[in-house]
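The complex appears here without one of its protein chains, the remainder shown in place.
Chain nomenclature is as follows: A, B and C, assigned in order of appearance, with residue numbering initiated at 1 for each chain independently.
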Amino acid sequence: MTTVTSTSAVRPEPRPKKKIAHSGVIGMLVFVLTEIMFFAGLISAVTITRSTALMNIWPPPGQPRLPVEETLINTAALLLSGVLLGVAHFRFKKSPELVKAPLIAAMLLGAAFVGLQGAEWVALLAQGLTPQSSAHGAFFYLIVGIHGLHALAAIGGLAYVLRRAQQGRLIASELHTAEIFWYFVVLLWPVIYGRLYF
Amino acid sequence: MSTQETHDHGHGDGHAHEPQSFLSKYIFPLDHKMIAMQYLFTGMAMALIGGFTVYVFRMQLAFPGAHVPGFGMVSPDRYNMLVTSHGTIMIFWVAMPVLIAALGNYLIPLMIGADDMVFPRINRLSYQIFLLSALVLISSFFVTGGAFGGAWTAYPPLSARGDYNATGLGSSLWLVAVALEFVAFLLGGINFITTAMNARAPGMKLTDIPMVVWMIVLASIMFMASVGPLVAGAIMLLFDQQLGTAFFDPNRGGDPVLWQHLFWFFGHPEVYVVLLPAMGIVAEVITTFARKKLFAYKTVLYTAAATGIIGFFVWAHHQFIAGIDPRMASLFTITTLIISVPVAEMLFVYIATLYGGSIRLTTPMLWALAFIAEFLLGGVTGIFLGAAGSDIYFHDTYFVVAHFHYTFFPIAFIATFAAITYWFPKMFGRMMDERLGKIHFWITIIAFNFIFIPLFLTGAAGDHRRIYNYQHFPEQWTPTLQNLRILATYALLVMIAAQVIFFVNFFKSLKSGPKAEKNPWKANTLEWVAPSPPPHGNFEEMPTVYRGPYEYGHPDRELDYWPQNEPA
Amino acid sequence: MRWTWVITVSLFFAPALALGCAVCGTGPERSRAAYISMTALLSLLPLTMLGALVWLFVRRLRRLEPKEGPPPREVVSEPSGP
Partner (left out) sequence: MYERFFTAASTYARDIDYLILLILVCVGFGFIVAEIVFFGFIFKFRAQDGVKTQYVTGEEKSQKKWVSMPHYLVLVLDVLIVIGALKVWSDIKIEMPEPDAKIRVIGQQWAWSFVHEGADGKLDTADDIRTVEELHVEVNKTYHFLLEARDVLHSFSVPAFRLKQDAVPGRVITGWFKATETGTFDIQCAEICGVGHGIMAARIIIDSPEDYAAWVKKGGPTAFWAASNVKAPGAAKAAIDAPTPTLTANNAAPLPQ
């Protein structure tokens, strides 16, 4: 082994570096990555449990079928709210004042989604689908419930953004951080819908 | 939790450096160093509990049915609780908080030249959740039925029903504690990754980041990417226990093997999650005390990344005999053996770093070298378990126990001792006693080998794990094997007693050790630029980086070290 | 290191040719397919996502760089002693 001198011992004077993205955005992206893995775990669990079902009958005999058609309304509401938040994103570039209207609409649609989902729960409980009645019911309440909690948390995030906007102190990174989480909640739903309801 | 980032990110960059009250300084601190200390001391306290449990059940194994001083008789259910608690505490409440949370919190901002983490409030919340999880775990010892007794892997259906595992509320508390603990590290991980990305000192390129910071960040990424499925599994298991769902109950349409997949998908990457920070610590210590540039910095980085990637493809080797598809087992045999390549290469790089050095055998250096020597044995014995054919025989024997203690003990204790002895002057502004440190080192290392080499032998002879007493298995109940078990127990007693020396040294030095200067080891990295101990806000003058962290013995320079912040 | 992967893949398929199997047939074929696909999903998903994140950051980094002028060049060191 020989000694070498050709290393980067002298460099130009360092400059303050630019950030790739705001800390909040990076933190939220990493957090969403973990969340995706969490739901991937749940969804693979459903897949496996369904595949081991007796005689391949799913939902198990005597268990109600999930309301596929009615849930389409929920799904549409949630997707639309995602679109509206996208609108808010682009209007923010023009003026922070303009985000309020689409933001409120997105929140209301999100709240409608959670409300409809709650109504669906009550109806299904009445029809005899409980967490204890079968693995079908257990997965339904577990996954939909956890997704609903995420939706509520995300609405909370949007509410915070709205308050900042009303105070006139909303900055881009706050909006983007809340947006990432809301998009995650929105885009996750079709996957859950496709895996659980059919 | 989900909106926390939104609330906090405004506080990232500016820090108040005004005097603080006792409460805001020690109990609810935002300072990353104080949070690191909280993690460190909580981890040390939990290590005492974990050490006590191992003392009790090793006594039972050596002298079955005897009265264990300080505990009493060890009944089989108590035995199960003790081994479960030992495994859980040592991995989740000692190795993780000390190696990742404490050292990550302490070192990342200091070593990259930042004044604090980017999310100090999330950082504080992380410790508070961690403390809560520790309290929940401890409280499970005192509920009716006692602590959880279904092994740290918590395989259902045993873990899912109280009438199977003979523990009631304890098993649910155990699950809640583990899940909370993961949430705590998740918050910590977000912080580490973001901080290392956004808060580096001006001039610090990616290849100027000290290896230990890289390793903690890579470990955090691995943790974040693997923990999700286990949290999902933990919630499902908790539902099974408390709400009567049937996720893992085969009689009602569930599948018990599912848990094993969710568990080991996290469980094996977890090994690398704690291994990588330990490897990083060793890199810092050996370069400082061999006065050598780290051999092939980029190679170490790539091998660490490769370990992280392949680490996601090896987990099913824990299930070779669990009834999974044998073709899948063949695939996982291959991946498991492939992962030995980057890990071995990392060790080769460290050995090559020693070449041509000027090695000073201080206490931290002894620990770091011992890590390499001992971890090599832990690594090579893993090959026996990664190869599906021989795993049929060794699975769930004491061979496995000895193997993973040869990896986890170097990780969680040897590397931690290296870290504590190395950074003690920085953390507390005083030097530790070298003589006591060396006595502690030699007794611990020798006793450690005397514990686990006998266990390799009993494992090879067919002793399987989690048996409170071998007398019902005539082939295992022989005088030779029993003598080996007694030898291991005596060695353990010696090792536990040796830790008293450490605590004496630690607290004595804390109070009355000689004052440490800024850079007692003549090291290059940025933490040695800050005063010892660093004040809130870390640096007197925020540093600027001009070179890599390992410029020792540079031919252009009189001094054999060249701090990162010194202009050329 | 291409040949490593050739070996890996071929060894994976080799045992599939064998007819008998110790634990095959213990569940319906679909369950095994589900386990294998879940294994693939869980193993590949995090790496894909991390890869995407790293790609995104690298791209952004490249976009930031040109504005700062040429990146610091590696310079051969000159003796700096007196």
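Operating definition for what follows: contacts are C-beta pairs under 8 Å (C-beta built on N, C-alpha and C of every residue); 3 or more make two chains touch, one makes a residue touch a chain.
It should be emphasised that the depicted structure is a prediction, and the values quoted were computed from it without experimental measurement.
Within the whole complex, the absent chain has one touching residue among B:202, B:267, B:429 or B:462, and that is B:462. Only one of the listed residues, B:206, B:383 or B:500, touches the absent chain: B:383. Of the listed positions B:355, B:442 or B:503, the one in contact with the omitted chain in the full complex is B:355. Contact with the undisplayed chain is limited, among B:514, B:535 or B:555, to B:555.
For subunit B, the residues in touch with the chain missing from this view are 64-66, 73-80, 149-151, 155-158, 164-166, 250-251, 255-257, 290-299, 321-323, 326-327, 329-330, 333-334, 337-338, 340-341, 344-345, 347-349, 351-361, 369, 372-373, 376-377, 380-381, 383-384, 387-390, 392-393, 395-397, 460-462, 464-479, 482, 552-555, 560.
Heads up, the rule we're going with is that only the chains that are shown with their structure count from here on.
Annotation: 25 Å between the Cα-based centres of subunit B and subunit C.
Averaging Cα coordinates per chain places subunit A and subunit B 32 Å apart.
Contact of a single residue of subunit A with at least two other chains is seen at positions 5, 7-11, 15, 20, 30, 33, 36-37, 40-41, 44, 48, 52.
The residues of subunit C that reach two or more other chains are 35, 38, 42, 46, 49-50, 57, 72, 77-78, 80, listed in rising order. Those residues of subunit C that touch subunit A in the shared complex are 27-28, 30-31, 33-35, 37-38, 41-42, 45-46, 49-50, 53, 57, 60-61, 64, 67-68, 72-78, 80. Partner subunit C is touched in their complex by these residues of subunit A: 5-12, 15, 18, 20-21, 29-30, 33, 36-37, 40-41, 44, 47-48, 50-52, 56. The touching residues of subunit B, counted against subunit C in their complex, run 197, 205, 221, 225-226, 229, 257, 261, 265, 309, 312-313, 316, 323-328, 330-331, 334-335, 338, 556-558, 568.
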